[in-house]
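Apart from one protein chain that is not included, each protein chain of the complex appears where it belongs.
Should a chain be cited, it is by its letter among A and B, assigned in written order, with residues numbered from 1 in that chain.
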Amino acid sequence: MKKRNLKVKTVGRSLFHKTGTLALGVTILSILIYLNIFSHLNGENLIKQGPGGLPPQISLFQDLLYTPQVSQYLIETDEWASGWGDSEIRSQLDRDDILLLKNTPLITQQIGKTYSFRPEIGLQDYNEFTLNEAPEGMSVQDGEITWIPDENQVGENNIALRLSDSDGLEYEAVYSVIVTEEFFPLGTNRRGQSLSGLIVAGSKWTIVPGLIAASIAIFIGGFMGAVSAYHKDQLDSVLSYIADTTESVPALIIVFLIAAATQFNVYYIMIGVGIVLLPSVQNIIRSNTLQFVENQFVESSSEIGFKDRIILWREIIWYNCKSDLISLATYCFAFSILIEVTISYLGLGVQIPDISWGVLLAEGRSSLLREEYWMTVFPALAITASILGFIFLGAGLKQKFDPKLK
Amino acid sequence: MSTKIEIKDLNVGFHSDGQTKQVLHQVSLIVPENKKIGIIGESGSGKTQTVLSILGLISGEPGVISGKIKYRDNFILDTSANSKKQWKRIYGEKTQLLRGHEISIIFQDAKASLIPYRTIEEQAIETWKDLNGNQSRLEIIENARSLLEEMNLSDPERVLRSYPNQLSGGESQRAYIMLALLGSPSLLIADEPTSSLDRENADNLLNIIKKLCSDKKISLLLISHDLRDVIEHTDQIYVLFDGHVLEQFSPKNRTPTHPYTKFLMSMVDGELIKELKADPDSDNSVTNLVQNGNMNEKYACPYYKFCSLSRTLSTKEQQKCKNEKPSLEMFSDNNKSACWHDK
Partner (left out) sequence: MTNQLTSRSAWIKHLGYSVFQFFATMVLFCYLITFLPDSQLLDKSQTERFTEYLLILLTLDFGYSTLYGDPIWEIVLDSGIKTLFLILTSIAFIILFTVPMSMYSAYNNDHILSRLLNKALFIISSVPILVVAIIIVALSVSLLGIVPEFNLFYDGNNVQKVAVLTLPLFAIIIGDGILFSIFETLQDKIKKIKSEPWVKGIKARGGNINKHLVRGITESMIVSVTGKISFLISGIIVVELVFNWQGLGFILLDIFSQSSQRDYALLIAVMALILLFVQASGFIRRFTIMKMNPEKKYSSAA
């Protein structure tokens, strides 16, 4: 009895899913095309630059994923040094020993916007904190720090909170706030460039490389597959052997070879990707066409003239392999994005200063170890979304074009 | 006369898409000892489901099974079950013991029904082992070989050592029948064994089956959609239409009286339509040749909508057909026919 309720009504559900997949794929594809055109038109102006030479920063998910660094010190007065300038001895405290600030401070701010932060002190019985070092215009009122930065304060601003507890020990918590002119939603990288701009700029490698790889794989592979099926006795074994050999070499090795041979020219590398994808296309077209080559009316086509034979061929191949070809084509696009990202990450593809998502991933690698997640996560999301978009597009189109007879 | 199989008032319905579709309605059938019984009907009339329920092999998810099925005075089914699980739990063991030992069933397309990657003798040994037999290898192979010989196979040794794809159509059929008879069953059910054969080969095959059954005292339940199969080779025929038994008659003694059966017979004699293979919903189905009343309504007599006899009846008689279901107990000499007006 229970099991019956969980069974899905097959018809309605799957139909919805089909359109859903297709819609998702088309949406992602249109976004990519738009970004592509946008980035080509705007060129270098695309990437908004924050103040240079600053550490990377982000405002999203600050508490969740990224803990800004707050340095903690114990301040002791050096009795011997009093009278000779600096009489303070600072010793750094570990976060595990004592936590001066229980909540994390905001570390990014735009000019003209109010910065407000209410520190939660981690000491018991403390006196009210004071600002030992603070940018101009910052004030404390009722335990809350407020400040409106102006354009002269763009850059790094240090803030030091001086605390003392009931035993008379003095502590200091130091952190810095980075003030920028504009708001960078996805954060910035080491050079202060806005990550959202970088991602848009990198999108130019999503469409064109895929086009190259897909055209080579589909047209040449399709042709070879069709010829292989049609001339089964003569060329079939040779072509199948070539396909088999190409498939036996791991894809990345062919790509490495071409990358090294052409000085990392991504467009030539995409030709290599097309070659890597050739055997799959060839095999599918071959098996599809094989079923129909045996038919009488194809054999009799040798009596028809040359032009008509081409038309007949096109009809058979196109009609039967349509759905497979379309899903293979979109897979070619997805695969080329994947290869481009991988080789750019490894340094064999798009070279700095040119931007691509793989380059962003490579730059973000060392930052990962410092919990600076955004330089990796956002490009990774963009990559995954694009690849999935193409795959969904392929799946949706395939079901649409499927000859219903099948 | 003792009976081999007795089916009484069997109802089977299937669940699909939240609805229950009833496939068999009050089907009753008796296979007496050493007799050959035929079931005839179009595709979808429920013939296969009837015999599958004997062996507990119903495919899909049945929703309702009720009625009584007895094998040699032992009940295989005598209460209703609401799900396959329930039924399997109560009667699964019994039917499992019967399969192969007492009752064997062969389906159409013998070649596809043989294990493709084992030789025939390996399949025979495997079949015997699964039946928990304890004969030695040589004995089993000897058994198989003699069975094949009885079916007029000239070189059974070669057939035994071959894989199914090396055998011709006739050889694979005989091999398939041999595997079914290895366990010495006392009832053989043949579900449309002649579907893909032409008339001559069909007759050959049925003659082989008949001979084997007579020699070994095996009862036969033969299902077909071709009336000629059952007329020549069986002692009694049940006519199934849309899950209902419409007539039960003996081909040697009486001519049938039910309008449906008569219609089928006219097809055979006149050779208008050679086989009743078509799907009842398609345009080729014989049942679409005549149409009475409203196609979407359900009338009491299941055949009313397609019955040419009803056209010759008065309105009052037609009303009876529409409103009262004729039962099979209506006698007409030695036949049992479910029709009010065919006497």
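A few notes on this one:
Heads up, the rule we're going with is that contacts are C-beta pairs under 8 Å (C-beta built on N, C-alpha and C of every residue); 3 or more make two chains touch, one makes a residue touch a chain.
The model shown is predicted, which means the values in this text are computed figures rather than measured ones.
When you scan A:L29, A:L195 or A:L348 for touch with the missing chain, the hit is A:L348.
Across A:L101, A:I383 or A:L397, the single residue that touches the chain missing here is A:I383. Of the options A:F38, A:Y126, A:F256 or A:F292, the residue whose C-beta touches the omitted chain is A:F256. Listed residues B:I30, B:L131, B:A300 or B:L313: the one in touch with the omitted chain is B:L131. Residues of chain A that touch the chain left out of view are 3, 6-8, 10, 65, 244-245, 247-253, 256-257, 259-261, 263, 334, 338, 341-342, 345-348, 358, 361, 365, 368-369, 371, 373, 376-377, 380, 383-384, 387-388, 391. In the full complex, chain B touches the hidden chain at residues 55, 57, 96-101, 104-107, 109, 112-117, 126-127, 130-131, 162-168, 176, 179-180, 183.
The definition used in the following text is that only the chains that are shown with their structure count from here on.
Once the centre of each chain is set as its mean CA position, chain A and chain B turn out to be 63 Å apart.
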